[in-house]
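Please read through the structure below; I'll follow up with questions.
Every protein chain but one is kept in place in this view of the complex.
Letters A and B mark the chains as written, and numbering starts fresh at 1 in each.
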Amino acid sequence: MNCAVCIAQVTNPETPAAAFSIDLKARRAIPAKDRPLVINDYDQVAVEAALKIKEAKGGKVTIFSLGAPSVTVAIKHCLSMGADEGILLSDERFQAEDRALVAYALAMAIRKAGNVDLILCGRQEGDWDAGQVGLGIAEILNIPSVNPVRKIEVDDGRLVVERIVDDGYELITLPLPALIGVSNEIGPARYPTMKGIMTAARKSVDVWTADDIGIAPSRLDPSSAKVNMLDLFIPMRERVCEFIEGETPEEAGANLRLRLRKEKIV
Amino acid sequence: MLEQTSQWYKLQYPECFVNEEQRMIQKLFADFTDREIMPVRDKIDDDLTHNEIITPILKKLQVDLGCQADMIPADHGGNQSLGMVAAALKGEQISRGDWGINLHTACTNWGWTPATIAYLFGASQAVKSWGKAVLGAFAPRFLTNDLRVACFNMAESESACDIENHLNDGRMVHTKAERKGDEWVINGTKHWATNSGIADLNCVVCNMDAKSGIEGFALIYVPEPWPGLSHGKFEVKCGVQADRNTSTFFDDVKVPKEWGIQGPEAWNLFLNQLVSAVALQSASAVGVLQGAFDVLLEYTGTRVVGGKPVRQHLSTAMLLAEMASVISVGRAAFLELNHQFDHPEIYGPRITESALAKARTVQTYIARTTPELILKGMEFMGSYGYVRENNYEKYYRDAAALKLVLGGVQLGYFSVCRQFYDLDFSSFGPGKLQPAT
Partner (left out) sequence: MRDDGGVLICGEHSEGKLASVTRELIAVGRRLADALDQELSAVLLGSQVDAQLARESIYSGADTVYVIDDPLLSEYLPDACVAALERLVRDTKPDIVLFAQTSMGRDAAPRLAYRLDTGVTLDCVELAIDPETRLMRQTKPVYGGNAHAIYVCRSKPQMASVRPKTTTALERDEARTGAIIQFGGAICTAEIRTKLIRRVKEEMAGVKLEDADVVVCGGRGIGGPEGFARLEELARLLKGAVGATRPPCEIGWVPAHCQIGLTGRIVSPTLYVGVALSGSSQHLAGMSGSKHIVAINKDPDANIFSLAHFGVVGDYQKVLPAFFQKCKEDP
């Protein structure tokens, strides 16, 4: 039961709003000081889901990621959690904001790697929040998919999963090969272990370029992208909060009530 | 949070000392400390039973991350993580959160070290067999999903730093071991060891005949529970709650002969214990100072006094810079030291006088300076620095103990001098203290 997991490195989503800034020219966020890039939360739980399946059913877990060579660190982290191998898709011509291109590249890479029963992705990425790469990969590879999922069971060539919906969940079954978008409700991602780190450090991550995975140069031309970003900006927030005071916190609480009553809010 | 991308970070942990694997290990413990220890660091020292906060953290660290198997060889199912730099980086990060938790995990490794080093690198067949026997008997229980603890049971209440003073050749070890038939019989009292009273396995420092010095010096492994072995009550200290210290009473404790060795090879293993602990404690001390510095830096940036943030006042800026300077220099020193200890093929064995002296130059500097600076920093936090929930005063308490371990800073300074001249600070020179018979 071989799993492929797609991960991405993103700016730290816990960056406080006050420290968030964007590079207007490059049209992307600038990692805040002391806030290094992290592996997208949901991708980490996707790795966790893959490792649980490996523990139950055996097989191999392969990590795929598209990005700069520095992303190798993120792939190695997943290897130290217990994944078996990693493949980095790295090419100067890749534009990560073109989410359809990212989906296409990952799909082609997974196809090239071959022998994959289940593809796992995070339900959504913490930078572009596009929410379409996983489903896009499934469409390109013409395999069934479910997103977002909080529980996965594998049974004899089929999956039974719980898909999160607004007021509960759907119990869904689908055949393999398939793609699943994983949500954090599946459980926390494990820490690497000492043994895992020592094993991972000895492995090397394969690097594939756009040519290696068979992407036509014309597709890499930004003008061939269907969706273009026109602008990226930080919306101005003009609210001024009225702070309610008091001699003691209790008094402030009571004053808050009085203030809201005055405004006829409560 | 460990900054991975800043220039400061690259300069502070340079490639020449820290390789990829070590960096991954460092990041693991930095993340662990930030996520597991930092949110509760103000509650750790009040967790008197250990059940609420401490033991859950230790389970994650020792079992889930697998640290309790670090000093067990790979062919016995362990991690065989023998590198000093990796262990130093781990110690630095965990101490940044809580020095007591660091002591627990470091000392489980410390308890295993004699057997593992003997098994992997022992010069004679006898000492290798001893290591193998101990590993065979006890390693499996450290590979389960239960929290397991080891203890290097060395110190004694009457002669703690006299034992750590290697010039005494073990003649101040009053825990007596005798060979009777196929067994070792141990009698005596130990006191202070980290993890005493909670350990599953002890490596006990004994002497068959104190007057004989090295010849009678012995290291004997004793598991717990075990007939004849009992404990006193846990010490109530100025903090460092996660570190359990108590007495261990040996009343005719009998163990198979395979679990002990005596003589010069035991002594050399003991010397290795001392010098490697000194090297690793250098790193932990930097971690404590870093933890305090981070709190102080942030607090003095938000708190306004005299019309501006506290750290805009010259006096505070001077102290912050001095702390950063000691961190910077201390870090470079412990990295270099531990790197050298990782490469005996270049720098020679660790158990020489000069290697110990070098280790002590590093450890004493950081261990003595850290508590002073942290106390000074408390002035700039005012009462807030004295209040538990502001996370500063715990570093003041952690730091106070740094000076005291491993025989203390004074013992360390004596060792430093021996690099340059034959300073005699043993208990047995002319006019010196005579041991009890």
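Here is the rule we use: a contact is a pair of C-beta atoms (placed from the backbone, for glycine too) under 8 Å apart; a residue touches a chain by one contact, two chains touch by 3 or more.
Quick caveat: nothing in here was measured; it's all calculated off a predicted structure.
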Touching partners, among the displayed chains, of the absent chain: A
Hidden-chain contact residue, picked from the options A:Met1, A:Ala68, A:Ala113 or A:Ala130: A:Ala130
From A:Thr11, A:Gln44 or A:Thr62, residue that would touch the chain that is not displayed: A:Thr11
Residues of subunit A (touch criterion as defined above) contacting the omitted chain: 11, 13-18, 20, 22, 29, 100, 103, 123-124, 126-132, 135-136, 138-140, 144-148, 150, 160, 164-175, 183-185, 188, 225-235, 237, 239, 241-244, 246, 248-254, 256-261, 263, 265-266
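In this section, only the chains that are shown with their structure count from here on.
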Approximate Å spacing (C-alpha centroids) for the pair subunit A, subunit B: 40
Interfacial residue positions of subunit A with respect to subunit B in the complex: 31, 33-37, 76-77, 80, 190-195, 197-198, 200-201
Residue ranges of subunit B touching subunit A (in the complex, touch as defined): 1, 3-6, 19-21, 24-25, 27-28, 31-32, 60, 64-67, 69-70, 79, 81
